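The complex appears here without one of its protein chains, the remainder shown in place.
First chain written, first letter: the chains are A and B, and each begins at residue 1.
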Amino acid sequence: MATPLLSVRGLKIGARVYPPDAKPHDIDIVHGVDFDVEAGKVLGLIGESGAGKSTIGLAAMAYGRGGVKLTGGEVWVNGRDVLQSGTRDVRRLRGAEVTYVSQSAAASFPPAKRLMEQVIEAAVLQGKFSKSDAEARAIELFRKVDLPEPETIGNRFPHQVSGGQLQRCMTALALCPEPDLVVFDEPTTALDVTTQIDVLKAIKEAIRDTGVAALYITHDLAVVAQVSDHIMVLRQGEMVEYGTTDQIINAPVEDYTKALVSVRSIEHVEKTPTETPLLRVEGITARYKGTKFDVLKNINVELHPGQTLAVVGESGSGKSTLARVITGLLPPSQGNIHFNGRDLSAALKTRTRDDLRELQMIYQMADTAMNPRQTVGTIIGRPLEFYFGLKGAEKKKRIKELLEEIEMGDGFIDRYPAELSGGQKQRVCIARALAAKPKLIICDEVTSALDPLVADGILKLLLDLQKVEDVAYLFITHDLATVRAIADSIAVMYQGEVARYGGKTDVLSPPFDDYTDLLLSSVPEMRLGWLEEVIANRKMASGGN
Amino acid sequence: MHPVIKLVAQRFALGIILLLAASVIIFVGTTILPGDVAQQILGQGATPENLATVRAELGLNDPPLTRYFDWLGGVLQGDLGTALTNGRDIASTMSDKMGKTLFLAFWAAAISVPLAIFLGLVAVRYKDRWPDKLISSVTLTTISIPEFLIGYLLIYFVAVKLGWAPSVAMINDSMTFVEKLHSISIPVAALTLVVLAHMMRMTRAAILNVMQSPYIETAELKGLSTFEVIRKHAFPNAVAPIVNVVMINLAYLVVGVVVIEVVFTYPGMGQYLVDHVVKRDVPVVQAAGLMFAAIYILLNMTADIVSILANPRLRHPK
Partner (left out) sequence: MRIPTAALFGLFFTGLYFFIAIFADYIAPYGLGEIVGDVWEPARLGYFLGLTPDGYDEPQYWLGTDQIGRDLLTRMIYGGQTTIWIATMATILSFSTGTIMGFVAAVNGGWIDQALSRFIDLVMSIPSLIVALVVLSVLDTTVTTLILVMGLLDSTRVFRLARAVAVDITVMDYVEAARLRGEKVAWIIFREILPNALSPLVAEMGLRFIFMVLFISTLSFLGIGVQPPAADWGGIVKDNKDGINFGIGAALYPAVAIATLAISVNLVADWILNRTTSLKGGRG
């Protein structure tokens, strides 16, 4: 067997941390990892946050981000250990043999330079191409990654192209010097799902056409399954499992891998609508102050007691604005909201205390949804005090019950939000909402900031609570897997309008309208060959026109 | 119209509005407040007749609005009135003093600006190591001492104990250029120390801010050397914030000049203003105050316009 292109042995990575109450000290982030990447092959590195996957990826370039230090082991690239190489040699490696595509292309391009200049910089500097050759190659790569106007797009500035286009530019930038290996660090995570598939397709085809090897880092197993030959599962700086993509997806060995593969496999059978809806949104049109266009245009949806309406859409679809209108934060310019058999006043200030109590909200970022200066007990206790006048022992008893309900013990009463994990924080927010004994909870992207397994736990909890408390959810999300798991009815939103609305099964069954079709077919599925299928289908469809 | 031109024009208009507002504040500050100018001029022994005469002379019996527009009209035509104390024309006295003050401020700026940028770069290069810590503790100390005391410390040690330079900064037209420079060397040093600390700290923060952005990482991962990273990626993006810092601190220098001139009995605008504040010579205070305010507003406006011009999003709109 030929020597692998990249060979990592016993890699250890440490970092200096600065905890508030103790002296700065060193901790290990990666505790000895081994893997190989052969020429022209793609290895997927997958794990949740804190798994050390980005750090390992950057180690292939002998780079430690921030205070990160490569403390031990070997990283062999093209037959030499780059951890032992001198600065000059490392510089020749970076940008020539190994290149990098980051998660946020928007921040990675300096704002004041034209795209072309940035894309060809490394290739020219490293003496791989002359300026004119590099430009010709860049244009060819722009075409390859499906950028519009490939001949002239290089003359634009970074802020003059869209996020998805910039991410593709960065791929062109990484491929321009004809590297042997490209490190892709969550290149599609920040993108909307319909944009993600285009970038994913561009990356996949570019890898195939140029024969470059790649390290593909992501937290999304379904995505990595589409592009990689092998997958390594990481957890807290250690390898959990390594195998071919086929084996990891179809026959995982370790429990952790199995959990990752079966994530979002919650079964939820759609409930039938009751006679009278709990919430009826009628002809809502809304715009923000000082703007000239409607963010919501004539929205009509219903939600039945004890059920879940999922409002799904991409960024800019107006789904969060709908939540603001229902809560009264943004009075609509037209339309009415009926709630629990009465008309809900448009503005927050004129709503009754019962209106406020029966309509609660849970936020995406649990971090900013809780006052960092209040304990869990105060946070959950305040609605009890405010709405029901509970005090002292009575209040404490109820707080303990609520903590039980969210599967946290009463030991958490005196903790501050900063002392909780991401999942625990979101649970406390759920308890705060439940404390008001609401009829409806608006859940705004409540799982999007969480790791998949933690998110799963939250979704299961929400479903269980729905059964016990008979509460309805208006569930706002961009994630169709979540929708499948939890919804009874679905409203697909696109550019401020409801593109499709109905029971879950109806909405998710053909025939589709164009947008829903695009959206549904863009969600990565956890199986091999899904991306090729979608690309082929879309080619066929456009060929048919 | 190109958005940059529009924004610059807007900022320019704002500058003019601020200038007008400053004139209102200065005028109101010296007339509406409970103090009686005529009383102040004549002192406690004034007879009611004297007071009435002085009031009439100064136009104090007119409504405030009339007086303000009379004053402003004069200012716009270059007529700043006459000093109460010696009856001289304020405009001609001030043009000479202004020249001297600008001479002093210019040399202080010429030394402090490059020095602050250099020290800022050193502090960033050796961040959290001893050069950075040394620079930051020395600057913390100089920030904690008022300007006039920095002046006297320099006089005591440099002029009196070491005898390197004169302690009183007299300049006149018969002096040669080198003589003038030697004469103002200690005040220039004092002013430099006054603004250096702030300017250096802000420069350090501005450069660090740029160095920590992800595009610097991109440049490093392209295989650029540290020098190239700074020259091609960090410096072009740090120029605008640094220019901004410099302008803000030059505005600060304007205030420092007032005090330093008094310390060194330097015959410039600051000394002129303070002298007449003590003598309660209102027309001079109004005129000199307006001049200082105008320079301050002008420098802040320049800082804002530089930021607008340096922003690629504005220069190359979608």
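Just so it is clear, a residue touches a chain if its C-beta (ideal position, glycine included) is under 8 Å from a C-beta of that chain, and two chains touch if they have at least 3 such contacts.
Bear in mind that the values here come from a model prediction, so they are computed numbers and not experimental data.
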{"item": "Per the touch definition above, residue among B:Ala9, B:Ala110 or B:Leu140 touching the missing chain", "value": "B:Leu140"}
{"item": "Candidates A:Val37, A:Ile153, A:Ile249 or A:Met370 - the one touching the absent chain", "value": "A:Met370"}
{"item": "Sole residue of B:Asn237, B:Gln286 or B:Thr302 that reaches the chain not shown, by the stated touch rule", "value": "B:Gln286"}
{"item": "Which residue of B:Thr30, B:Thr53, B:Thr82 or B:Ser213 touches the chain not shown here", "value": "B:Thr30"}
{"item": "Contacts of subunit B with the absent chain, listed as residue ranges", "value": "18, 21-22, 25-26, 29-31, 33-35, 37, 40, 140-141, 143-149, 152-153, 155-156, 159-161, 167, 251-252, 254-255, 258-259, 262-263, 273-274, 276-278, 280-282, 285-286, 289, 292-293, 296-297, 300"}
{"item": "Footprint left on subunit A by the chain that the document does not show", "value": "17, 19-22, 327-329, 348, 351, 353, 356, 359-361, 363, 365, 367-373, 382-383, 386, 418-421, 432, 436"}
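Heads up, the rule we're going with is that only the chains that are shown with their structure count from here on.
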{"item": "Centre-to-centre distance between subunit B and subunit A (centres being mean Cα positions), rounded to whole Å", "value": "50"}
{"item": "Interfacial residue positions of subunit B with respect to subunit A in the complex", "value": "213-215, 217-225, 228, 232-233, 236-237, 310, 312-313, 316, 318"}
{"item": "Residue ranges of subunit A touching subunit B (in the complex, touch as defined)", "value": "61, 63, 65, 91-96, 99-100, 102, 104, 107-113, 121-122, 125-126, 157, 159-160"}
